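Below is one structure. I have some questions about it.
Missing here is one protein chain; the remaining ones are kept as they sit in the complex.
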């Protein structure tokens, strides 16, 4: 692992030293670090472009590869993430761009000489037009953006950073694909009961999705949060929702909201989060999705999950049954990840709307 | 390593749950899992296309990159294999397609979150048009094809699986390149004595090659099998040959068939396969190819080997002498791997014969 501690400042501090710019209708060259950069119009742009790109991929449109031909993406995954990593790579390549990764995995390459995060990011910034980075330290994507801004003053090429997740901090592209899937399948985000289930305290994806619903703006939609009492949604997120006038409701009991939910976003509760095994045992049945549980939900509910999954969706046999249920949309959600990341890359790399829509 | 055991069914069981479709003249979109999918016409198509693509690569034909432009291959090598991995990647790229691999190696990426084989394969299936997979478990490629078929019902993109080898099970693209090399250099497969040497019990490549000779169909050709008695060709393969009326002959003594062989396919006998060292010592000289041994073969014999090689071709000094002998064709064989895989990828991805021949 790259030693971010050799920086005089911990990664987390860069959340104060660097403020990501609002998109405000213009994506070109901007770092993508947090969902808070987006407003309704920006989100709608990404969603419209994503849907259009999905159509074109499905139709085997060979002109897609002209959109980002000659552009280069560096993939710096200091932490493994099959889906985020592969979908960003696939997205860039479907647009005709190229991808550079460290031949032996960046975590091995960089650690070898003990170089710090900033120096590795700067190397990528010298060679690539866009840098997708995932790192376990909160604030690491802010840190990368901070140093790339300074680097860009000194060199002729200019890279932009797109966060692929920073620890339990933020994961903006995941939130974008989650909300796109929801809006796409539910024909919008209004008049819905959206239920987020699991470890809502440490769950990065649920934080970003809740905020993004608020930034997208909804009418007559309610967010329900189902978690163990010790793992409830942080106050910062609750305050964010209140400020944006988003109706929300917290409970520890899934069955209180299961029947009215239009969208269920399922995540894992890790046994390790509990001090005593008995505390975990007492609540676990609320947090295992099975075919029987899903049968108690609305006929047209959609069941989402960021994947990968473990026993929070029961046994492998349960997986097979759930997977065959049309209400389980997590594979479409996973596939949408590629289309949303294509949209994000194309916009950041300056492809014109005329070529995208 | 991805934990295939978290699947309720072991990989091997999928050899019964999933039946690869016969090619029967149409490759487009089909999984390539076993040599048994091919008949003579299918093999001839692959060989004709391979030879034509070799000519075009040699002539630096720049139009090759239009054949699979915009297509995406995911490379999932849960087990390392320099030649198979690199030649599939090179094949896809020479056709103008792109390749996605996990930035840090899929075995590290997936194990990180303990996800199972099916979920990793599904991720690749969401992003790529074709998935090349190698895994140590027998039946793993059947398992991948099984799950991708189910996934394809739920998403808009459609991937096909091409096996890059499943443990000691099957390795169809290796058999294709082996038979192509033989047919190419011997102007067909008729009127030959083809001798397979080494560990014929556990040797995946010799099983697949023997079957493929039968499926190609031969006249006046004999297969000779030279192995230690404890490592003879399995009855399943022998029965397969008998059913296809292929003349075959088994012996433990290389010198019995060396002088009449037109093709010698050499593989390794591992000392670890023997219970007692003395048993290995007793037979080892039959199973070390050296310049002196090769000198006792026919003037126009071709010596093949799937590579990599160790001491079954003597000392490094022996390697140098053998490598310089025109009868040693294993480097051409290795190079043909790229052309045959180009043919396979192009056909599975639906490139028309008009563009290929």
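Labels A and B are assigned to the chains in the order they are written; within every chain, residues are numbered from 1.
Methods note: a contact is a pair of C-beta atoms (placed from the backbone, for glycine too) under 8 Å apart; a residue touches a chain by one contact, two chains touch by 3 or more.
In this text the structure is predicted, and so the values were computed from the model without any measurement.
K.L.:
From the list A:116, A:136, A:270 or A:290, pick the residue that touches the absent chain.
P.N.:
Checking each option in A:116, A:136, A:270 or A:290, the one touching the absent chain turns out to be A:116.
K.L.:
Based on the whole complex, identify which of A:57, A:72, A:209 or A:302 touches the chain you can't see.
P.N.:
Touching the chain that is not displayed is residue A:72.
K.L.:
Residues of chain A in contact with the chain that isn't shown?
P.N.:
Within chain A, the residues that touch the unshown chain are 6-8, 69-70, 72, 74, 98, 100-106, 108-110, 112-116, 118-120, 122-124, 126-128, 150-151, 154-157.
K.L.:
Could you pull out which residues of chain B are in touch with the chain that's been left out?
P.N.:
Chain B touches the chain not shown through residues 54, 57-58, 60-62, 64-65, 75-77, 79-83, 85-87, 89-90, 93-94, 96, 101-102, 105-108, 307-310, 315-317, 319, 323-324, 331-332, 334-335, 337-338.
Here, only the chains that are shown with their structure count from here on.
K.L.:
Please work out the Cα centroid separation of chain A and chain B, and write it as a whole number of Å.
P.N.:
Once rounded, the distance between the two centres reads 39 Å.
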